[in-house]
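Here the complex is missing a single protein chain, while all its other protein chains stay put.
A and B are the chain letters, set down in written order, and residue numbers restart from 1 in every chain.
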């Protein structure tokens, strides 16, 4: 199934509209190309409806919010909803500022979101209405661990039910859930946290996966998480002495570029709860 | 002649003012440094006239348009025209949204453009007033091929005549034309399309080439296209197992950095029609 999800991206080349932050936007574009999709970026309110109309999916990332881009997010999201395109929300830094928290909550209220993907602190903030996100990183106290995994899985399922969206919580252990099933994924490397934007990249790629697999969105979202984590493992295995996070960033995108469905199927480490 | 064009860039270190999208802007800056130019970015309407005044050329790229940056494009462009600096327009996504198409057409009307560089769908959109650009990529139906090359060359010549600008259409086969001559260039690799922003990079570099070669703008624009394509070939030849589009991006800029006039002269594949 993971194999089919990956291959459907390469076959259908989904065009993904990204309204995303200017920090990691280039990596998001390159990872979308690497996985077989095609990126376009536009956040100007007067441009986004046309752009989202020629795309298949919409990725909204609030990493560097501006007043004008917020308006663009709502207009693009409503148009994408009208057209039946999947919309993903990446609530970067929700919990770290009122503007971010409130914008994310407003987007959840006004738009039909296919997926919400963030770190555990961001997702808790959205579920509880306030949070303790440490800048753009999760609060250590919130971390999903083997000890609290059952509780965490129940939380994401219940939030998926409440919102009607797939919920993807990424960290050392990743959870991807609809109201009934929770995929627990253990791919990846801790060093990925030393690269800016691996989460943003995953959101872009997940939008492509969900767009290319309309009948199997949960599996597609989980496949994207597995692919990113596996790329982190493959990329790390290619690191040489003296290499650091800049080289690692490139090697991860390279690994996405070269990944086959078979490799993904074989390398994915997940269970269903 | 290509050799002289490249060497004039390295000798005169043209300072290029870029009003460009935030997706690929870092690569545009690094490729300008790699080829021997010097980049500066500014799009705030109140900043651009001063900045363009200290530069030699202006590169306008509409990849992520904002209302404010549109105003900056007109103000910078008019000042550059006053000062006799060459202005290049890269109409990214013209045909994909009304704002992009109309802004590009307005810029063509209000400014004297030395060069317009885009993919075939973008250029057709500008020539016909509407188009079928697929996001930021050319529509396959529009592609320049060996079969329709004569027709395509005639089209760009006629559009060059109509606009008074050099027209550069890039794709598998590249065309660079004034009203009389059309250079047909066959450098490059298809994998370049899997990196975000090779077109944007070329526009930045082409502005440097045209700025540094005021007496030979057609040759300079063609030389920039050959250099980018050749860098794509050299970069590809240095790829190792496991490398992908992220590494390829770096290798192409590296190849621009190391390219000599002799190598460009020897590696360029072009004919005049």
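Here is the rule we go by: a residue touches a chain if its C-beta (ideal position, glycine included) is under 8 Å from a C-beta of that chain, and two chains touch if they have at least 3 such contacts.
What you see is a predicted model, and the numbers here were worked out from it, not measured in a lab.
J.: Check the options A:24, A:38 or A:52 and report the residue that touches the missing chain.
T.: With A:24, A:38 or A:52 as choices, the missing chain is touched by A:24.
J.: Of the residues in chain A, which ones touch the absent chain?
T.: On the side of chain A, residues 21-24, 26-27, 63-67, 93, 96-100, 134-137, 194-197, 242-247, 249-250 touch the unshown chain.
J.: Since one chain isn't shown, list which residues of chain B touch it in the complete complex.
T.: Interface residues of chain B facing the absent chain: 15, 22, 25-26, 29-30, 33-34, 38-44, 46-47, 50-51, 54-55, 68, 234, 238, 249-258.
We adopt the following convention: only the chains that are shown with their structure count from here on.
J.: Need the CA-centroid distance for the pair chain A / chain B, whole Å please.
T.: 33
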